[in-house]
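Note that one protein chain is taken out, while the other chains of the complex remain in position.
Now for chain A:
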Amino acid sequence: MPGKLKAKIVAGRHLPVMDRASDLTDAFVEVKFGNTTFKTDVCHKSLNPQWNSEWFKFEVDDEDLQDEPLQVTVLDHDTYSANDAIGKVYIDIDPLLCSEAASVISGWFPIYDTIHGIRGEINVLVKVELFNDLNRFRQSSCGVKFFCTASIPRCYRAVLVHGFVEELVVNEDPEYQWIDRIRTPRASNEARQRLISLMSGELQRKIGLKVLEMGGNAVVGYLQCFDLEGESGLVVRAIGTACTLDKLSSGSAPNTNTHMHPSTAPASNACNSPSKDGKDVSVHEFLHIRPVFGEDMTSTSGPPTPFRALPTTSSSLPPFSPSKPCSRQSSSSDTDLSLTPKTGMGSGGSVGKEAGPLKTLLRQQTQTALEQREFPFFTLTSFPPGFLVHVGGVVSARSVKLLDRIHNPDEPETRDAWWEEIRQEIKSHGKALGCHAVVGYSESTSICEEVCILSASGTAAILNPRYMREGCLDIGITDHRFEEPSPPSCGFCHIPYDELNMPFPAQLTYCYLCRRQKVPDVLFTTINLPAEAAVTGKGCLIQARLCRLKKKAQGEVNATAISNLLPFMEYELHTQLMNKLKLRSMNALFGLHIQISVGENMLLGLASATGVYLAALPPPGGIQIAGKTPGDLSAEHHILTIQKRINDTIAKNKELYQINPPELTEEVLGSPVPDSRQRSRLFRSHSESSDEVSELDLSHGKKDAFVLEIDDTDAVEDIHSLLTDAPTPTGFYSCNTEIMPGIYNWTSGVQMFTSVRVFRLSNANLTNQGLNKIFTDLCENLLKSFYFKLRSMIPCCLCQLNFTVAVPEEELIQVTVTAVAMTFDKDQNQEMTADKPPAKGGNETEEQLQFPLELCADPSSANCQPASKASGVPECSNFSSIDRCSTWLELLRLKAHTIRRGSVKTISSLERSSPLPEGRSRSLRSNRSFGGISVTVVKMTPLSFLPGTRIIKYLGIINMFFIRETTSLREEGGVSGFLHTFIAEVFSMVRAHVAALGGNAVVSYSMKECMLMENPNKNQAQCLINVSGDAVICVRETDQEPTPSTASI
């Protein structure tokens, strides 16, 4: 499809004065696309020129259309000397290539100069005419839609989810070319900006091609990153999930996820999960997981993946190809592949060891596109109800590589092979957890000089293939059912693995909601909390922070040192997370993101997650302190004091987060279904905790609590640091997931912000402990600062708190945070009662229905009543199937990765969860929210939605890269002034582009990179920022609109 690109330059305003003599400017504009350039007339002596140019037409192939940005340069005409550049605007025309996105770009764009920042604005009009071309061998992929949103976009319906797509392109970094020695900083910055823009375009086009080959039409959860490797090049890489999406008509738009619903019924049948309380939590099983960390590469590549998506184009075929039998088979055959703990990982392996596997991988790479899809990974973090059956836990892999060992740096092969290795490892970890897929998958790097840490993580899960099939076939039914309340999930935590052969030591109990399936005592995941999950109380942000000093070194020595440190860091972070989780009396983590950043003389580790109390999981035991030296009175006294403080904190936290699961009595437990009761009795009789059934979970002082041993000063420090986390001030909540569990009635107040802090370590000989303290304070102070600044929004919640740490120079620690503060209505009860009526009316779920009604009358009487379904069990049998056993044996080795300090015992007390009608109450909120959206205002949010509004159109992806440099740092207010201006400029350019596309909001916004280099002595600084998001049009949710049931997906 070649096309015709047309651009028109209308006018400029607020131009800078370029001619000192007249205090005016003689401005003209160059419009460049590819190699063609047009110029406007010079508009003499005006700071607000009106060019009103003709239409400049570029006839180009679509390949170029996808790769190239339209480049608009504003210049000052100078009769005698060279014309001075005022600044540029790069316009990504990709959104115009898709019929469903924007049709015209028209608006005021800030004119940006890499040295001076924004200098005035220019009004540009751009259109594209595409011609049809049925060439089979085309290189372009126009029309494939891209979404940063890591869920099915709101006004679409997923017909098929094809699976993982990835691509990587490499180029020489202009900063490191010889020519950089002689060109101006401006020229070099612009070359870099342009190159990255081109590479992003190319990357997107290539991924689009892969999607088309798979038969898809969209990529969701598109995650693009760039690695500045320095001498060895500049890498732009991206991953995403290929899908076939159907646009919903505007009428049905709010019901985006409707079609997913039918699956809920089958799913619940399958696992016999009883509905708990009447919330619209749907019944899916979820597997629990404990993190499995792997830091070394397994180099073997497995047999063709079980999970491959079929390249189906017809929707009548089973959409979701991974099938159970297949997976089982492969898991056994894969056994040998996975998880043999390697010694000498990392650096050593990075080059030498690779030779063999590399070939294999290269061969594979050149194979067909089918081969490419051998990874059953999904970058999605939220799912349609029913999609997720079980969750196994977090899987992650890291690898240390040396960049100067890349054989031919200009080619992507080496990096491809590196990532391939990591993905293989992730896949095998997933298998080890009895799961056939990895969801919430992401990849990242940290580079310091020639050392590069590649990381990948995700959540092992079992997805529901049936679900997709039915959803596809039974659209009619779906829509019909959509109106009904989905049956409550009995929790989503049932283990996917065999309890006799657990991959790691875990305390299993029967699910606290259905009493039928086993659940683990804690659950860690990288995904968002499923909307249907039953949660008690509110959640909160939990962070583990860690600094580790390392010796400065070069090459392999350095890489080895780093890779030796990694497992310890992971372990420490995990321990911290676990302790903090217990301290808050919670039992699950969502949105877990662990970042390890490498500097010359230290490693920084930051793990962030949102802790919640899942009603299905057992209540966490307390933390008990044990001294090593009994008999020492003073020590014992000390321990007692600490113990008391811990107990107090736990009690306080329970109150703060409203975690008060009422005790579940035996009678209540007694379910209408005798069979299930029997089972649960049985369980209790041999369960360790049986005698404590009726106890309140206030017993954290008990012996069987989580034990922390104080055996040295480090341990004391650790415990102290546990207690130093300041609680969030009243009126605030914080989480790093999309929405806060336990808050449903968002109002329309939204404030997205970015904050950056850099701390210079003054003391040269710091200890690990000292560093930890500094790092912790840095993060804590940042949070406090947010609470203070946003105090006018109370009550409000900081959502999607995304921390990024870096060590830009030897003694600097940089923390970058992007998040959104959203207001909510404190008075929730009303909403909840208001919610109830719509909850009635499922025809086939009558049994479950009574619970919501009951809750309505008296929430405290709610309990879990296992619903027995005659139908049912196929999936169950899958999960318990023995053919996994062989794998499990292997997996026992994994224990090594998950040892914890102290022993863990759960104090189990039965409880029922409080009513939490998540989706439903959120839908009601639309009635009362009055989110005003004015035309000129562009809202930005890292979430996939804006509260109180409905997205009616996705206009295309925003992916922008900017460089800013200054040689007058002091004059611009120092490095803070410089960065403050730059970030404000970036925001304004994003808003301008969105507005020009006709949008009024950016969702799923993220700042991928904020790389700051400063040299105060030379009065210089340079900063690179990469941001992305989805431009959308959203409208206020209106009162008459049908209740959108699933706002959060």
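Quick note on the criterion: a contact is a pair of C-beta atoms (placed from the backbone, for glycine too) under 8 Å apart; a residue touches a chain by one contact, two chains touch by 3 or more; residues count from 1.
FYI, contacts and distances are computed from a predicted model.
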Per UniProt, the name of the complex member that is left out, chosen from "Trafficking protein particle complex II-specific subunit 130 homolog", "Fibroblast growth factor (acidic) intracellular binding protein a", "Multifunctional methyltransferase subunit TRM112-like protein" or "AP complex subunit sigma": "Fibroblast growth factor (acidic) intracellular binding protein a"
Option from A:46, A:171, A:564 or A:755 whose C-beta touches the chain left out: A:755
Sole contact to the chain not displayed, among A:426, A:975 or A:997: A:975
Among A:88, A:515, A:950 or A:991, residue touching the chain not depicted: A:991
Touching residues (missing chain, whole complex) on chain A: 13-14, 108, 110, 118, 121, 729, 751-760, 774, 777-778, 781, 784-791, 812, 814, 937-940, 973, 975-977, 979-981, 983-985, 987-989, 991-992, 1012, 1014
